[in-house]
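All protein chains but one are shown in place.
Take a look at subunit A:
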Amino acid sequence: MIRLLHIEFIKLWNNRASKILIISYFTLLTSIALFAAIKFDIGPIQFHLADQGIFNFPYIWHFNTFITAFFKLFLAIVIVSMMSNEYSNKTIKQNLIDGLSKKEFILSKFLTVISFSLISTLFVFVVSLILGLAYSDYNEISIILTDLEFLVAFFVKLTGFFSFCLFLGVLVKRSAFALGFLILWQVFEGIVRGIIRWKLFDGETTDVIMGFFPLQAMFNLIKEPFSRLGAVQSVVNQIGEELRLDYAIHWYEILIVLVWTAIFIYGSYAILKKRDL
């Protein structure tokens, strides 16, 4: 396993484009700390984002995992191109001739995906912990440790998404087309949602059905955190409304994404096995 990871590491780290993207991705993850610096001071109106409670435990786990998940697109490019480059350079053929089995080949890619997700999760954990300790109003251990399942969801979400990218890289063989396909798929899910909502079911059923589509399932894992903010809640209360949204992470949501991950990885393997290179 270490050997396979090492092989992938050599391939990635010696590629300048991948290296730059990986470094900028982790820099961006860290840069979420910069949110703390947002501070308006215009005469009577004083606004300091850090004081709005976004860095309060346990809310910070939710907020940071939601925001940082958007940066995953950087790594998506790296993963798609690490797969499709093997095709365009024909090095996949050489790797197999040199004695890597097809299973090992996919496994080495999947291990890379897992490592990327794991390191990202660790990064977000450490950055959030530091930010929280610095700005949170509550610092009791029991509160800090609440809602850590958002990190689990974050990990599963990234793994699922990167596996999807990997699969597209194998399927399409060209990085630009694979990324285009990813966007197309997002549009496709949107259209399907529209059609189901319009012709077939009410809003609630549509949401349930859409929850089974890969990208929507990944998005569902971590719901938007903004309406949970104290400021937003109090505004809503003033208008006399009450917002009751379900923010929790459900086991079946995790399961759906894990099943998709398995399908993508096995699918990549099946395609590779069937193809003549």
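The rule is short, and it goes like this: a residue touches a chain if its C-beta (ideal position, glycine included) is under 8 Å from a C-beta of that chain, and two chains touch if they have at least 3 such contacts; residues count from 1.
Throughout what follows, contacts and distances are computed from a predicted model.
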Name per UniProt, for the chain absent here [options: "Heme exporter protein C", "Imidazolonepropionase", "Thiolase domain-containing protein" or "ABC-2 type transport system ATP-binding protein"]: "ABC-2 type transport system ATP-binding protein"
Contact with the hidden chain (one of A:N95, A:S117 or A:S175): A:N95
Option from A:I7, A:I114, A:L129 or A:I196 whose C-beta touches the chain left out: A:I7
Missing-partner contacts on subunit A, residue numbers: 3, 6-7, 10-11, 14-16, 89-91, 93-102, 104, 273-274, 276-277
